[in-house]
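One structure is given here, and the rest of the page talks about it.
Shown here: the complex without one of its protein chains, the others still in place.
Lettered A, B, C and D in written order, each chain numbered from 1.
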Amino acid sequence: MKIALVIGSTISTIKDEVIRGRKLLIVRDADTAGKPTGEPYIAVDTVSAGTGDLVMVTDGSSARYTNQTTNAPVDAVIVGVIDSLELGGKVSYRKE
Amino acid sequence: MKIALVIGSTISTIKDEVIRGRKLLIVRDADTAGKPTGEPYIAVDTVSAGTGDLVMVTDGSSARYTNQTTNAPVDAVIVGVIDSLELGGKVSYRKE
Amino acid sequence: MKIALVIGSTISTIKDEVIRGRKLLIVRDADTAGKPTGEPYIAVDTVSAGTGDLVMVTDGSSARYTNQTTNAPVDAVIVGVIDSLELGGKVSYRKE
Amino acid sequence: MKIALVIGSTISTIKDEVIRGRKLLIVRDADTAGKPTGEPYIAVDTVSAGTGDLVMVTDGSSARYTNQTTNAPVDAVIVGVIDSLELGGKVSYRKE
Partner (left out) sequence: MKIALVIGSTISTIKDEVIRGRKLLIVRDADTAGKPTGEPYIAVDTVSAGTGDLVMVTDGSSARYTNQTTNAPVDAVIVGVIDSLELGGKVSYRKE
């Protein structure tokens, strides 16, 4: 799963009912300090994440395997809010 | 899902009946201002998008999970037209 | 789906019966003028494409969803021959 | 499958019960000497791996095909601890 930072949100005109009922957040992949390093993309929120949160994103077909995205045409879903990351015994990131 | 800009369309000779009956648009991944940054590829339109629209593209196996692409050999589908993108409280893109 | 140029073919020793019975073409991803820009890879032909043709390639799991590749261990399949590409009202590529 | 080095671990707030019950490790893709070369990402541990281990990571939909991740929204799973890698008759990596 990717380490990603939530940077914003989107409003879109969508036909699919599953996607339409969910919060769509803009995220960027991030490093272990929580600093964004990748391009922005859209992920379905399933854990009440917000801007500034470091999250765990599952992509590909597995994005359809949460209770809230079953059989939906989605390819990226936020499955967790990261509380802390630890590298070699040291905390590299901790949620404020 | 990807943020992508519709830049054109394609006419192709296709055997698969599902794909043949659908509009095939050329898109490029874009940034949060709507500026294209990626290489062109082809996505099936399911939301009546047009050239110049910023759209949300689902790729991979999940592209088969719209009503209009079920079990079709497609790997990219437009699932929404983006109305606005908001970053940190500011609108970075708004559909004209 | 990718825009790709057919550049050659391969002869391989293959156990899987579905793949063995099909033409295996070498393709490179291309831009909207038909110029190759990516690395070569192998795609199963399902539309009688030939060297020099610009084609539409579906990859990933959806490559198994043509009549000719059902449940086969393939990850790239040619689903169409591109007749023309149009960008902003202008034809950027037309099959000769 | 990827050759990857385990560099740390993560604590996250997760709703999905399958993921919540498992160890989530931070890994980076590595070369044949075990030196990390890629960006960090999160993989579910199914083999009791630890920091410093060189491991084999399966990603994409196949990450759901271990006994411990069936139908879970995960896209990367550690399926083996690498004992040794051999290139052209020479050992390039051996677990200490």
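Definition applied: contacts are C-beta pairs under 8 Å (C-beta built on N, C-alpha and C of every residue); 3 or more make two chains touch, one makes a residue touch a chain.
This structure is a prediction, so every number in the text was calculated from the model and none was measured.
Participant: When the whole complex is taken into account, which chains on show are touched by the absent chain?
Facilitator: When the full complex is considered, the omitted chain touches C, D.
Participant: Spell out the interface residues on chain C facing the chain that's missing from view.
Facilitator: Interface residues of chain C facing the absent chain: 7-16, 19, 24, 26, 39-43, 51, 60-61, 63-64, 71-76.
Participant: Can you list, in ascending order, the chain D residues touching the missing chain?
Facilitator: 1-3, 29, 31-32, 37, 46-47, 56, 58-67, 69, 77, 79-88, 92
In this text, only the chains that are shown with their structure count from here on.
Participant: For the homomeric pair chain B and chain C, should the interface be classed as same or different, according to whether the shared residue numbers exceed half of all numbers used?
Facilitator: Counting shared over all numbers used gives less than one half: different.
Participant: Going by the touch rule set out above, which residues of chain C reach two or more other chains?
Facilitator: 61
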